[in-house]
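Yeah, one chain of the complex is gone here, protein chain that is, but the others are all in their spots.
== subunit A ==
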Amino acid sequence: MSEIKIVNLRKQFGDFVAVEDSSFTVEDGEFLALLGPSGCGKTTTLRMIAGLELPTDGKIYLDGEDVTYNRASARDIAFVFQLFALYPHMNVRRNIGFPLLSQGVPKAEIRARVEETAKLLRIAHILDRSVSGLAGGDRQRVALGRAIIRRPKCFLMDEPLGTLDAEFREVMVHELRELHNRIHATTVYVTHDQHEAMAMADKIAVMNHGVIEQYGTPQEIYNRPASMYVADFIGSPPMNFMRFHSGLERGTRSIFLDGFEIAVPEVGEDVAPGEMALGVRPEHIRFSDRSPIRGAVYGSEYLGTNQIVAVETASGIVKARVSADHSFRLGETVGLEFNPAKLAVFDCASGRAIASSLYTEVHHG
């Protein structure tokens, strides 16, 4: 097993910059999710680590060794493709054993290792079947089998659950994480699905337009988003943004929204006047009649354990996640109170989060 280190990686196709100046390190045994919308450069990054694309600039280290321009076959990595890429002219057994064949492993050993791998993935009963008749989940397991049989330095997975139906995806998310816990392989997992990333990954890199917007644990990404983009992309419903115009001074502990003072985590920098946004997660909003921030109930969405209530305020529609016990009439006026410790402030022009104690203090949950 090993460490993957990427330094200032950049990839350009003609005039189009697919990946811009990306750097991160995946530690030995860590599970990293590259998360972002389609076209954000996450798959290109993965393919460069695999050796399927050569970077325009930058370096890739595998276990300290510079492999930037090495051939894919010389990198000792495994790749699980979105459409699995199981060889249709081979049965399951030959598909799983194919990587060993290239290394000249003796037939008897290939057989033994294929069976061992199949047992690990609980697909021993389909070894002699043709791959074309397999169900989605089994195809997925065969693809995983082909990846893990070689005990490669690391696993790269490109949206491997993208084609499965929702119900099955949940099962596979669980299975993948369980497999990772058992074999502790360094893994880079590309997905556009925040739930998959949150559920499986030790670290998440959120990408947008070829740039890594934020790199951190799922908790950091969720609780302390580095940009409006990340705050908006992660969470469902996403973080609410309430816009205001102001400058900020270092040490300030409140901002003014529609003329009402709102307590926020201590601001850590001076900001010139401009368009700003207060970021509030739906679950950090309480309804309180004493609050000066008021709005009319616009709609609600019942989720069983709680409900999402949309409220039309002077700063736009704000969604709050509140207890499901109370039911609201449409048009009913409510007051909104925010959890002051959890608020984030963003600079609208750059989208960047303003430094504050939210980002510097050690968090407990």
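Criterion: contacts are C-beta pairs under 8 Å (C-beta built on N, C-alpha and C of every residue); 3 or more make two chains touch, one makes a residue touch a chain; residues count from 1.
Note that in this section contacts and distances are computed from a predicted model.
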(message) As a check of understanding, state which of "Multiple sugar transport system permease protein", "Quinol:cytochrome c oxidoreductase pentaheme cytochrome subunit", "Serine/threonine protein phosphatase" or "DsbE family thiol:disulfide interchange protein" is the UniProt name of the chain not shown.
(response) "Multiple sugar transport system permease protein"
(request) Identify the residue among A:F31, A:F79, A:Y222 or A:F338 that touches the chain left out of the display. (result) A:F79
(request) Quick one: say which of A:R146, A:R169 or A:K342 touches the chain that got left out. (result) A:R146
(message) Can you tell me which of A:S102, A:S236 or A:T305 touches the chain that was removed from the display?
(response) A:S102
(message) Which parts of subunit A face the unshown chain closely enough to count as touching?
(response) 50-52, 71-73, 75, 77-79, 81, 83, 85, 87-89, 98-99, 102-103, 132, 146, 150
